[in-house]
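Every protein chain but one is kept in place in this view of the complex.
For reference, chains read A and B in written order, and residue numbers begin at 1 within each chain.
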Amino acid sequence: MDKEKLLKGKIPCKETGIEVKKSICSICNPNSHCGFDLYVKDGEIIKVEGMKEHPVSRGTLCSKGAATRQYVYSPDRLQTPMKRVGPKGTDDFVPISWEEAYSLIAEKLNGYKIDFGPEAVSFFVGYSKWMRPYVQRLAQAFGSPNYCTESSTCFKATYIAWKLLCGSFCTPHMASTDCLMVWSNNPLYTNTPMASTIFKLKDSGTKIIVIDPRLSPIAEIADIHLRIKPGTDGALALGMANVIISEELHDKEFIKEWTAGFEDYAEYVKEYTPEAVEQITGIPAELMAEAARAYAGSKTGAILPSSASVVHHTNGVQNYRAVFMLSGLTGKFDKAGGNIMNTYSYLESTSGFPTNQEAYMHFKDPADMAPRVGADKVPVWCEMTNEAQAMFLPDQIISEDPYPIRAVLGFGMNRKMWNDTKHMKEALRKLDFFVNIDIFKTETCNYADIILPVCTSVERGEFKSYGNGYCIHTKPAIEPLFESKTDLDIVFELAKRLDIDDELMPKGYEENLNWILEPSGITMKSALEHESGFMAPFLKAPEFEKYKKSRFKTPSGKMEFASGILKKYDQIEGIDALPKFLYPVSSPQRDPKIARDYPFIINTGGRLPMYLHSRTFRLPWTAAMRPVAAADINPEDAKRLGIEQHDDIRIFTPHGEIFIKANVTEIALEGVVFVYHGYPDIQVNGLLPYTYRDPISGFPGFNSFLGNVEKVKKGEK
Amino acid sequence: MGTVNVVIGSGYAAAESIMSMRSSGFSGEIHLLSDTGWLGFNPMLTSYYLSGKVEFNELFPFGKSEDFAREYDVNMHMGSPVIELDTKKKSVTNANGEKIHYDKCLICSGAETIKPKIHCEVEDLVFTLRTVEEMQALEERLTRPVKNAVIAGASMVGVKMAEMLANRGSNVSFVDLAPHIFSLAAHENCSVEIEERLRNKQIDLYFNHAIEKIQKSSDGAVVQLSGYADLISTDLVIMCVGVRPRVGFLDRNEISVDRGILVDEYMRTSVSDVYAAGDVAQGRNMLTGENQIIGLLANARYQGRTAGRNMAGQLEKYPGNIPHNTTHFFDMEFMSAGDMHSGDRMTENKEGDKYAAFCFQGKRLCGMNLLNMPEVSGILKNYFVKVLETNEGIVPEKLQGSSLILNQAFSEYPWLETILGEGK
Partner (left out) sequence: MAEKYFDLDLDRCVGCFACVVACMDQNDTDVIIDRPFRQITPIDSCYTAKGKREYLSMACMHCEDAPCITGCPTGALRKDGNGLTVVEESLCIGCHSCAVACPYGAPKFDQEGRLRKCDGCAIRVENGLEPACVRVCPTGALKFDTQENLEEQKRAQLIRKITK
């Protein structure tokens, strides 16, 4: 074939000079990060494909990874460090050198440490998570307790729910389970590497139960779909417990020997009969009972929760506690095919090999530092995690109570992630010094004093491990664009310049990585030898029923249906030792005054397959897949309101309003409007006051609050 | 002596028939007789050639006749029209006096342009378009400027000529006895839509008129239309008022001829061992169940292919087609299928530059017109055929459920579902 044709077809070979370079994508959640085969010619990526050798993604990608070239080569890429010259909120910056940037940042932050204490500086990390252990250590070495992340409104609440139950984080053991209960998760869009696992399970007869208000693709392949009203998951779980206990499907032996508080729990769930639960959740009584029996009756069964969705309610953690209790109730806990207690190897992957990560990240005692942001507001969060609760950062910046926050060093901070975006905007304006480190020139960067440009995953090398023990240390496939550096270049440079109390960090990335990995037998050098990754040595197969040896790391030493930790704080409204169900604070039941004027439930948690957070809206390819920014509304609701496809609508709450178009679809549950978060020009999180939070986790109740919808004239604002 | 198959004609149907005869295993003699020297010339390509969009050799997709003859082992007798088909003696005779006996004969003599007799006082003014020679004559004329072109026949051919001339900067006028453009294929409302767009391009339209005579004038020529007072100045007249099947050489007592030669689904005529295919053949119209000439390129090929296979001993049916057509001119794409002049009800919608109309007889879909909707024209036309095959034309209750691919058409144009469904 002639060279011109080979080039046209982008065939990698000697004639065309196209080389295939290995890397990973890090656009979405870290458990998915698919392997890449990048077709590189003359230092430019001309095509993207999945890496077949990657055992997790098996050569496939999602629509976001497939659009990587537009991500990497986006015209929005930050090119140089920038310093603000105009007023905050405007795009008035001048380029500066890296040296000037580092000097200024070190001078400022070290100065705040002297004048106000290290706690006056907050360290925030958004996505992706590859730099987190290092930023956390940097914060602690600096003396600040205020390391916080985007997990302040994702993942960590699920983690807390498990930990309150059994003292450990748990993962579903999906390899060969007889029943998979997918509780408000949409993996076929958000975790495409898992898709083939799910279909394999389905093909081999695994019963799939899905709880979701929407007709998501996984709901459509489920054997039982419980189409739930948002915010009522706790009631559903308690209803299932009711059926399981009254039909004697529970594991009496396990409960007797290994649980605490079962009697009170069993008494409490008595009122959650299938009929009562139907009233609360909208799920037909018999269907709910059928699902409960299917899960309880399966030999093995795993719950696949989500890191978000169910915890984005004012009763979020309690909801998931009730759900996770079903695992212990039915004797599927810490068994094959069930949900198993697990520990992290590297970052947040439960890869089955030992590391020093825990010690690395928590090398200072919190008692030696000032109380964290959120300490007084969300004591359970502070007891169960070692991060500050970032949702309270704007509160404390504004109130200065109990002490002022003067500066924020942010890695990919997006102010629109906070509910009541005006509140966060005000906080950012008040902040003395804000550094935002990002790939793209986001709107939040306009509030920064210094902006630093970082590169994407294909322009850097990073170590990564996955849930099955597969590891890879990537190499840059192309040079970092413009003057961008990697996040860790910045962290370790600051480690040299900031006033920190740590001998390890100034030694640089390789030494620090090797320190963490030491027990695993992996070093950075050894990892780099395997271009397409490798299976970790000394991999341990999952051990089951570990509690028999080491008990549960809870106050009682047992699995707790009544949480000893929550008992301590039950004077706070919304907290109870039992997984009590409460309607969302903004609901007809708890706020009947506004219910008449705001008859809809607004939900902002749903996922579209081509968008993640705010990341890929700027890519023409992914944006073209849903060119009209629209909220999903049920056809019956639309008909009643006289709304037709792509009509302009106004969605409003007592706190705010947004203008968007309508997508009339059966995907939406009647009575609920699903607004997708992340749209750059539509601030849906502004519909919520900043106080709308879960008292246990501090998470905003993004997924259910009262609102109303009306049709407006085209273009009206 | 082996079997002898004779093919009369050298258009697409003829070429396809020979190719499929050979691929079906026919190893006997094949003789091809044609009045032209060209193999597989498609007159539809004329305007594209004259606009410089295709090269001359690209007008012959089946290649040079010598190469074709060699590859498929065909005895070519080109450049002499057939003057007699003797179905009793099973022989074919051409003007050169060659007489060939056949075992099976395929008539693909195609169609010829209708040349109405008009009193014309000016030489080299009037052109018709069907053959290569006619195209070359017009090509020569176009080496000199054209100020005012008159096109008689607001047909698919005519509209491409108008486009070509307008793009060259000529003033263009359409003349047609019919009341509207594409009067056979288009519903009146659709025609009106197209006519408005043509007028916006400064094309003059004279419907309900025919050219009565062409007279000399001081600066060239003028056209007088029947019943129209003003005279139209012109320096080029193109006649494309239609074609008729070439059956003149046939004895209607021997072989059933309506307008064209009547054929069954095996392309057999009323005479055994005689087949017909292409623009001369009148095959099954799936819509009416009756025989109708469907003068379309694809139809000619399918019929030729079917005839060839049957003549090679393989029994194969061609279920017929529905009348349909598409043409892309200026910034418009017009597509029609079925019969927009039947039925008791019509639904239509216009959105931007898109327009769609459907005709129904009760619940039965009869016809469709689409303007500028290439994303769905094929989906809907094929759906139409499918509905005829399976449901006797009745548009089912659950529109989308009857055909998954319809969903794609409706997601492109949501209002399509409404108006197509209105026939239910």
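One rule holds for everything that comes next: a residue touches a chain if its C-beta (ideal position, glycine included) is under 8 Å from a C-beta of that chain, and two chains touch if they have at least 3 such contacts.
Keep in mind that what you see is a predicted model, and the values were worked out from it rather than measured.
When the missing chain is restored to the complex, the residue among A:Ala141, A:Cys166, A:Met181 or A:Ala195 that touches it is A:Ala195.
Annotation: of B:Thr3, B:Ser24, B:Ser256 or B:Asn407, B:Asn407 touches the absent chain (contact as defined above).
Panel shows subunit A; residues 1, 5-6, 8-11, 13, 47-50, 57, 59-63, 65-69, 188-189, 192-193, 195-196, 199, 215, 217, 220-221, 609-610, 620-622, 624-625, 666-667 of it touch the chain omitted from the view.
As for the chain not pictured, it touches subunit B at residues 42, 44-45, 48, 53-54, 58, 61, 297-298, 301-302, 324-328, 333, 335, 337, 374-379, 381-383, 398, 400-401, 403-405, 407-409, 411-412.
As a working rule, only the chains that are shown with their structure count from here on.
In whole angstrom, the spacing between the mean C-alpha positions of subunit A and subunit B is 62.
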